[in-house]
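Every protein chain but one is kept in place in this view of the complex.
All chains are identified by letter, namely A and B, in their written order; residue positions are counted from 1 within each chain.
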Amino acid sequence: MNSIDYIRPTTVDEAVSLLAKYKEKARVLAGGTDLIVQMRGGRYQLDAVIDGKHIEELNQLTYSKENGLVIGAAVPCHKIYGDENIASAYPGIMDSATLIGGIQIQGRASLGGNLMNAAPSADAIPALIAHNAVANIVGANGTRSVPVEDICSGPGRTTLDTGEILVSISVPAPSKGFGARYIRFIPRNEMDIAVAGAGVSVQLKNGKIEAARVALSSVAPTPLFVENAGNSLVGKEPSDENIQAAANLAKEAATPITDMRGTVEFRKHLCEVLTRRALHTAVERAREEN
Amino acid sequence: MPATKVHVTTTINGEPVEFLAEPRQSLLEVLRDVVQLTGSKEGCNDGNCGACTVNMDGRIVDSCLVLGVEAEGADIQTVEGIASADGLHPIQQAFLENAALQCGICTPGFLVSSKALLEKEPNPSEERIRMWLAGNLCRCTGYDKIVKAVMAAAKEMAS
Partner (left out) sequence: MTTTYEPNKVLSNKEFKVVGTRPVRPDGADKVTGRAQYGADLQLTGLLYGKTLRSPHAHANIKSIDFKKALALEGVKAVVSAKDFPETKDTANYGLGDSPMNYFRGNILADKKVLYKGQAIAAVAASSVHVAEAALSLIDVKYEVLDAVLTAPEGMAKDAPILHDDLFTKEFEKQTKVNSNIAEHFQHKMGDIDEGFAGADVIVERTFDTATVHQGYIEPHNVTALWNDDDRIHVWTSTQGAFTVRAAVSEALAVPVSKIKVTPMEIGGGFGGKINVYEDPAAALLSKKAGHKPVKMVMTRAEVFEGTGPTPGSHMTVKMGATNEGKIVAAQANLAMEAGAYPGSPVGAGAMCVFTAYDIANVTIDGYDVVVNKPKTAAYRAPGAPNAAFAAEQVIDEIAEKLNIDPLELRLQNAAKEGTRRADGPIHPRIGCVEVLEAMKEHHHYQSPLTPAKNGGKVGRGVGIGFWFNIGMQSACNISVNNDGTVNLVEGSTDIGGSRASIAMHAAEVLGISYEDVKPQVADTDSVGYTAITGGSRTTFATGWAAYEAANDVKAQLIDRAATIWGVDPDSVEMEEGVLRSKTDTELNMSFKDLSAQLNDTGGPIVGRGAVDPSGIGGSFCGQIVDVEVDPETGKTDILRFTVVQDAGKAIHPSYVEGQMQGGSVQGIGWALNEEYYYSEDGRMNNPTFLDYRMPTSLDLPMIDTVIVEVANPGHPYGVRGVGEANIVSPQAAVANAIKSAVGARMEKMPMNPAAIMEQLWS
């Protein structure tokens, strides 16, 4: 790794001005579980890392039934799944927070980091999309909030401008009849990158699906929001057939590549299997919520 | 650009420690090369083998994925801090008695991880132990005797 500066701002403003100064030669450090490996591997030739873990807003973790959940961008996974209220209200996010890496990684890795790393295989992003999460971003020109599905623009690339920082992720409070699920397929039982993954949510009302969202990982240049798959379920009963039809749409939407983690054919097939399985679990969870 | 070193004040195994580190140096590198605590091992340097596991502020982390400068103000425990003046910790004793190590290179990481588990959950199931230790690779034992050692240590610590 080349030589770098390490800076530890304590306010968002300070971080923003540092980002303005270093431009693309700096990145914000949260858990470091991706960034440090990438710097070592030469993907980034940085002049500075800006440690976000000493900024209050990046460390917040608040939840209420009224206002929903706010996850500071640097909050590590274990804090999220360690909170029982959050765990029960946001099952899909919980699934991904407990899946990312092993216990050691979960002690450091953050969902904000997972989002900013923008890997196609990111486990947190489909779950966040399923939960209708929004990214809160601050830059020199002020604050903006962007739906998570609009953040990633390519492998390792985001729609954030140079000089902008992700401060937190807001997730609306789930209402009655909501259920979500993230599952991924890996060849081992831990410590792998998803060959494919599916994050889904359903909102049930009077036995019918009022809203549904489906997002996939590892099968496109970015985590993929498959809007039509979720929409296909709206107004319908959560029957095997309807779920199968949505799963088929997810499979059609996937545009994976063949690499060491899987072939195009296998990955597309997994999209169908995982979406179907995830939807079934999400429906079960939604019913438990009733 | 010449590397500027940063002064870091931290606590390692209960002792106050100060060191100078380049920001690019990992905590693992600092522990091994600067502080001379070589018990934590480098197996992969990308967070996939767990041989460098240390306890940082009550959580286990891969020290290869922490910058040394991030240790400022932290409370770090390494394998060197597990035994006390009274002798080996029950988890260390259990690893020896259950032949839970062969080459021993992964052992420091397993001990730090296992100790953290037993402090949090004194009576974990086999499944829970396997899940907790999934971030620590062992290539010699097939894990059987390691899992048994952790169960034996749990029993010993409960008695």
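Here, contacts are C-beta pairs under 8 Å (C-beta built on N, C-alpha and C of every residue); 3 or more make two chains touch, one makes a residue touch a chain.
This one's a predicted model, so the numbers in the text were calculated from it and none came from an experiment.
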{"item": "In the full complex, displayed partners of the excluded chain", "value": "A, B"}
{"item": "Contacting the left-out chain in the complete assembly, out of B:6, B:67 or B:101", "value": "B:101"}
{"item": "Absent-chain contact - pick from B:17, B:44 or B:74", "value": "B:44"}
{"item": "Option from B:82, B:118 or B:152 whose C-beta touches the chain left out", "value": "B:82"}
{"item": "Residue ranges of subunit A at the interface with the undisplayed chain", "value": "1-3, 102, 185, 187-193, 195, 259-263, 266, 269-270, 273"}
{"item": "Contacts of subunit B with the absent chain, listed as residue ranges", "value": "3, 22, 24, 32, 36-46, 48-49, 51, 78-80, 82-83, 88, 92, 95-99, 101-108, 111, 126, 129-131, 133-148"}
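By definition in this document, only the chains that are shown with their structure count from here on.
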{"item": "Distance between chain centroids, defined by C-alpha means - subunit A, subunit B (Å)", "value": "29"}
{"item": "Subunit B-touching residues of subunit A, taken from the complex the two chains share", "value": "1-6, 8, 29, 31-33, 36-37, 39-40, 47, 49, 51, 53, 76, 78, 101-105, 107-108, 189-191"}
{"item": "Of all residues in subunit B, those that touch subunit A in their complex", "value": "1-4, 6, 22-24, 26, 45-48, 50, 53, 56, 59-62, 64-67, 69-70, 72, 113, 131-132, 134-136"}
